[in-house]
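The complex appears here minus one protein chain, its other protein chains still in place.
Right after this comes subunit A.
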Amino acid sequence: MSNILLDEAPLLELETMIGFGGDVKEGLKVHPDKQFIIYPVGCTVVIEDISSKSQEFFSGHTNNVSCITVSRSGKYVASGQVTHPGFKADMYLWDFYERCAVFHFKPMHHNKVEALAISPSDMYLVSLGGQDDGSVCVWNIGTGDAICGAPAQVMSAGCTRTIAYFNHSDDKFVTGGDNTLRVWDLDVGARKVKPTEVNVGQIKRNINCIEVDSEDAFFYCGTTTGDIMMVNTKSNNFQKHGPTKERFSLGVTALCLLKTGDFLVGSGCGDVQIVNEKFKPTTKKQKVEGAVTSIALRGSGHQFFVGTSKCNIYRFDFAEFTQKLITTCHHHMVNDIVFPHNSSDLVITCSSEDIRIWNTNDCKELLRIVQPNKTCNALAIMKDGASIITGWDDGKIRAFSPESGSLLYIVEHSYGASTTALATTTDNKRIVSGTNLGHVVVWDVPDPMYLRTLKKGSTVNVTKHDLLKEHKAQVTCIKINMNDTECVTSSIDGSCIIWDLLGLKRKMMIRVNTLFQYTCYGPDDYHIITTGTDRKIGYWEISDGSMIREVEGSLSGSVNCMDISGHTFVSGGDDKLVKLWNYDQGTVQYIGKGHSAAITGVKIAPSGPYDSKPKFIISVSKDGAILKWRFPDMNVDY
């Protein structure tokens, strides 16, 4: 019974997106009207109002956005993307004020669009292909046609990385990259671009970023060496470079020219510093987390925004040179997501190296628990809210306190090399964990009264447990029923097992030829629903393990996650769609489009005792984005 009528189902309304593609070089832009910031999240371009934080989206890209540029007039926004190797990458030109796509350019560059630049009078768009492409292409913004193209660098040079237009000329631009720095003259009549190599003399530099000064007299290049090169545009000769003594470690990754003639420099190690005209670093310096990938001035620079590779956006005040973190998100795949019991105000997500607690109302991060060089695979919270239980890829289970984030107790060896699934009982006394080798272990949590007697700062090693060994491969999901008498575990060995938690033995087993990804108890715990890589959602009877129904969960890609609330459930998977299902009918009611990568977790917010329905759905994906969807009004009993 596959009745997924994707085109007919209404769309879920996207409320907020927590995300920032920090890896995109110069991806964070401030619109010339000083009201909006523009940044990529996965395959979407987000326009965010600086003051009200409301978001709008340019969506159309089929893969991650790799570059963004905004025209000087503010009318156009152009963005390029990456694709799979062997394919040509898409580019879009958007109208900022109409919030719509103007052109979907004919795919020209192989694999990736590296950089984009729009001419000062909005006539031409120059695009630069990536490493596999290595070409420069000039487009007419009026017609959307390509004017001409040329190889971006000589054969002996490396990859060209960046592009910058002159400020007063529509037919002059600069490209720079590994051992290449070229000034290009555009001849539209002859449909030609003519490069002129810049003579840099003895020095060898790899260019990260280019800034042209306001009179078009010089341009400045930030290099991987950690200094700034100054080039005369009249003679195309290298003039000078600096700082010569204390260079920026890990290179100058972002450069901004200020009206005073000073430079704002962002480095690969996270320094943001002002360098004077003589390339001498001043004392105005701040450190941010991750490599600085973009610096965007608001207006003439009384305030500026800094984006880093750790997906943070900082707002700097120039006069005082102070920073404030305004947006942050996971910079790796989000592995799990959990709401505290009966509370939709908070949500906990886990990713590589960190666990974060978010306020769902204003989407602000409240707490971050960092464990370097480890990945958190699974997340659970005790029903009383006193501890967050986390499963890590070093095979340990750690429990953290939710306010200070300090380690409460630890399970040193949860069998297997990695803990992949977790669940807690409602009496706050037991944890059920699953490993990558198929162990299901029931741990007895130490009594909090006993733990309070211990010395402050001492962590407890939990060892008391019962092992249930039936699965042959990684356990992907554990769910405990309402009254803690049984639990269901799914595994990628193609089996789902229902365990008796009182007698600690197997009750029922389901075997299908699939890799089970997720399972959920149905309403009133009589059924379970399962999903897997076979793209099917199966309904099963718990008492005898027989299949009740099977519906097509997705047309492409596995279904990775589900969550159920009353007679409605949501699913998310590799098809990047969040689907809201009616449990009884087995039909898709709503579809949420907005994820740019495979969805790894989805949860319906717990509804409070006075709510008639859940307020929202939160889904997380492999690109680190957290999306909040408004729960639609449906005539269903929740």
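The rule is short, and it goes like this: a contact is a pair of C-beta atoms (placed from the backbone, for glycine too) under 8 Å apart; a residue touches a chain by one contact, two chains touch by 3 or more; residues count from 1.
Just so we're on the same page, contacts and distances are computed from a predicted model.
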Options "C-3 sterol dehydrogenase", "Dolichol-phosphate mannosyltransferase subunit 1", "Enkurin domain-containing protein" or "dolichyl-diphosphooligosaccharide--protein glycotransferase": UniProt name of the undisplayed chain: "Enkurin domain-containing protein"
Full-complex contact with the absent chain, from A:246, A:403 or A:427: A:403
Listed residues A:56, A:289 or A:345, member touching the removed chain: A:345
Contact with the hidden chain (one of A:151, A:448 or A:566): A:448
Option touching the unshown chain, where A:381, A:411, A:468 or A:496 are the choices: A:381
Per the touch definition above, residue among A:28, A:78, A:306 or A:357 touching the missing chain: A:357
On subunit A, residues whose C-beta touches the chain left out of the figure: 340, 343, 345-346, 348, 357, 359, 361, 366-367, 381, 384-386, 388, 401-404, 406, 408, 448, 451-452, 456
